[in-house]
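This part shows subunit A:
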Amino acid sequence: MTVLEASSPRAISVRFSNRSSRIGMLVVAVALLFCATAPLWADRSSLRLYGEIYTYVALASLWNLLAGYAGLVSVGQQAFVGLGGYVLFLLALNSGLNPLIGIPIAGLVSGLIAIPIIFVLLRLRGAYFTIGSWVVAEIFPQVFQQIPAVGGASGISLPAAVVKSIAASRDTREWLIYWLALAMAVLTIGAIVALLRTRWGLALAAIRDNELAARSNGMDVNRTRVVVFVAAAVATGMVGSLIFLQKLTVTPVAAFSINDWTVNIIFITVIGGIGRVEGPVIGTAVFFLLRQFLADFGSIYIIVLGVVAIAIMLKAPRGLWGFLADRYGWQVFPLTRRVVFRN
Partner candidate 1 sequence: MSLLEVDAIDTFYGDFQALYGISMAVDEGQVVAVIGANGAGKSTLMKSIVGLLHPARGRILLDGRPVEGMRPSKLVAQGIALVPEGRRLFPSLSVGENLMVAGQLGRPGPWTIERVFDLFPVLRERQHQQSTSLSGGQQQMVAIGRALMSNPRLLLCDELSLGLAPIVVREIFGRLPEIVAQGTSIVIVEQDVMQAMAAASMLYCLQEGRTVLSGPPKSLTADTVRAAYFGV
Partner candidate 2 sequence: MDWLNTIVQGVLLGGLYALFAAGLSLIFGVMRLVNIAHGDIIVVTAYMAFFTTRLLGIDPFTALLIVVPLSALVGYLLQRLLLNRTLGEDLPPLLVTFGLSVIIQNVLLLLFKADSHKLQMGSLEVASWMPVPGLYIGALPLIQFCTAVVVVGGLQVLFYRTPLGRAFRATSDDPEIAQLMGLDNRHLFGMAMALALAVAAIAGTFIAIRTNFDPFAGPNLLIFGFEAIIIGGLGSLWGTLAGGVLLGVAQSVGGELNVAWPILAGHVAFLMVLLVRRQGLFPKVMA
């Protein structure tokens, strides 16, 4: 084993990238260029589909950050998706501001609500945390259904005048929302990669690999978890507000749907590769391909997804991307730390 000499601390440095990640970043750059120019070459319905895909990539990446890195397997993230939607709608209806302003505010409100929630939930461990998060999320539709000011069970819609205040022409509006969805996915993944490259990332990796060891090495595991949970809630709220801005109407059932915002997201992440930044992207691709092919068979596609997810959990628990990455040493995002010795 090499012993580092304390007298020459500058002789070593940490390098993240390798040949594979340099190729990977090139591929990502080309793909982004392709996506960003989609309004020029894609028709309206394709554009909507792509926008939906980006929001799923963002939500799955955030869930992966919680479950795959922070060890917080939440099945209650739909609470923040729906909350974000409601905040944006209420603000747009009552303030007269451009609805887009509502997106960051939705994130802020979600983050604030997340603080008491995580303090209560951290009293539960492991799988009990999971069901606890579900109970908390169940409270949201129950409460929203009771409040006449948010439309009760029938929800609220954005009137045409408010919609027009985003941008006058329909094309501009839809392009704007499309780019926002793309930006949201890119920023989410970018922020996660940046986070994982900091000391917090190292702490998260330690928690993921061995919580007990991380604790005994003096890491404040719970503080890390609070920070990650709140950050994820902020981003999830923003994504949620954007999702319902695309739909123009929000109801308690749709806003807090566990099937749309959590079941699908979990299947996506498990299939793509839990605990890998690339996983949710791969998983989202598989999910939408399956959905396009099996859409006519109703609930069969959910059953197929469930069976595939279980099979992957048993046979390749690191998911499709983890399987490939382990086998061929691939990494798209420069995340693997390697200590480099300089002479």
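As a convention for this text, contacts are C-beta pairs under 8 Å (C-beta built on N, C-alpha and C of every residue); 3 or more make two chains touch, one makes a residue touch a chain; residues count from 1.
Basis for inclusion: all candidates are chains of the complex that A comes from, given by their letters.
Predicted, not measured: the structure shown is a model, and the values here were computed from it.
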*Single touching candidate for subunit A, where 1 or 2 all sit in one complex*: 2
*candidate 2 touches which residues of subunit A in the complex?*
67, 71, 73, 75, 120, 123-124, 126-128, 130-132, 134-136, 138-139, 142-143, 145-146, 258-259, 263, 266-267, 270, 274, 298-300, 302-303, 305-307, 309-310, 313-314, 317
